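The excerpt is restricted to a subset of chains, each kept in its original location.
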Amino acid sequence: MSRPRYVAVVGPDAPAATEADCEHALAVGGLLAERGCVVVCGGLGGVMGAAAEGAAERGGTTVGLLPGTDRDVANPYLTIAIPTGLGQSRNVLVVRAADGVIAVGGSWGTLSELAMARRSGLPVVSIGGWSVHDVAGAPLDLVTANSAAEAVDLLLDTIVSIGR
Amino acid sequence: MSRPRYVAVVGPDAPAATEADCEHALAVGGLLAERGCVVVCGGLGGVMGAAAEGAAERGGTTVGLLPGTDRDVANPYLTIAIPTGLGQSRNVLVVRAADGVIAVGGSWGTLSELAMARRSGLPVVSIGGWSVHDVAGAPLDLVTANSAAEAVDLLLDTIVSIGR
């Protein structure tokens, strides 16, 4: 039996996360659990909490890497909650822990994770997130999806195709 | 239902870990799983692998925080394997992730984890490990156990008594 794929779901915390972001994250988490993936997130609320909730509802395994040293601030949907004490540096760990990343919604913290993932050659799919344009104004190649199902399909297909 | 306790089992990797170290770690892992604890370790072999194996045999949940970026070097007994890319800095994360630490056997890496745990006020119990003496030559108060059962009892009693 092969090991499960780990997928990080990154996005804004409450209250910055929009209702649409949280609906997408909930659906993404559920679909990832159905596909046997471990859902990795930053352990707090908003997109992180919704993704974990969606996965937990389908019996999935969820891991939260918390910025502080207190486990008790974690959302209640985590199989494993890990306080790192690294502050925002834990964003890098969320990305490192994953075989691919789904970014839901836009925020500077989310963009830092998306950029770090791209820097590391990790597959990334965005839903409702920010876009990035080069110095000439041309949009950079970010894979985007319009629905949770499309995002999960695109990401897992890419993970498989690159042999991660 | 309350959340599970997280216990880090730290000790030398193979081949530095002795046979006795690995037997202790295997038993510690099993007893922690029976008591409903999540076993956290550094994800590799020796004491880390034996503790995870012992926990896995009893259906426990095990987390490995790996020093490198490659998940595939993890021991095969982990529920969750997290590559951190932090090198030996991941030792701090192993300690931070835990409510208490059981140190099995002696090595400089193990001592760094034990010392970091004590620095953070985390309960620590040692089996077959190194001792530390102050500048006047007096041994410092390290809780030691002669068996896996004693170590697990002592640690969990302390965790409960301090309300972690």
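Annotations for the structure displayed:
Order of writing sets the labels: A and B. Residues in every chain begin at 1.
Basically, contacts are C-beta pairs under 8 Å (C-beta built on N, C-alpha and C of every residue); 3 or more make two chains touch, one makes a residue touch a chain.
What you see is a predicted model, and the numbers here were worked out from it, not measured in a lab.
Count of copies in the whole complex in this file: 4, from one repeated sequence with 2 chains shown in place.
We adopt the following convention: only the chains that are shown with their structure count from here on.
The distance from the centre of chain A to the centre of chain B, with each centre set as the mean of the Cα atoms, comes to 29 Å. Residue ranges of chain A in contact with chain B, taken from their complex: 3, 6, 38, 61, 63, 65, 69, 71, 79-85, 92-93, 96-97, 99.
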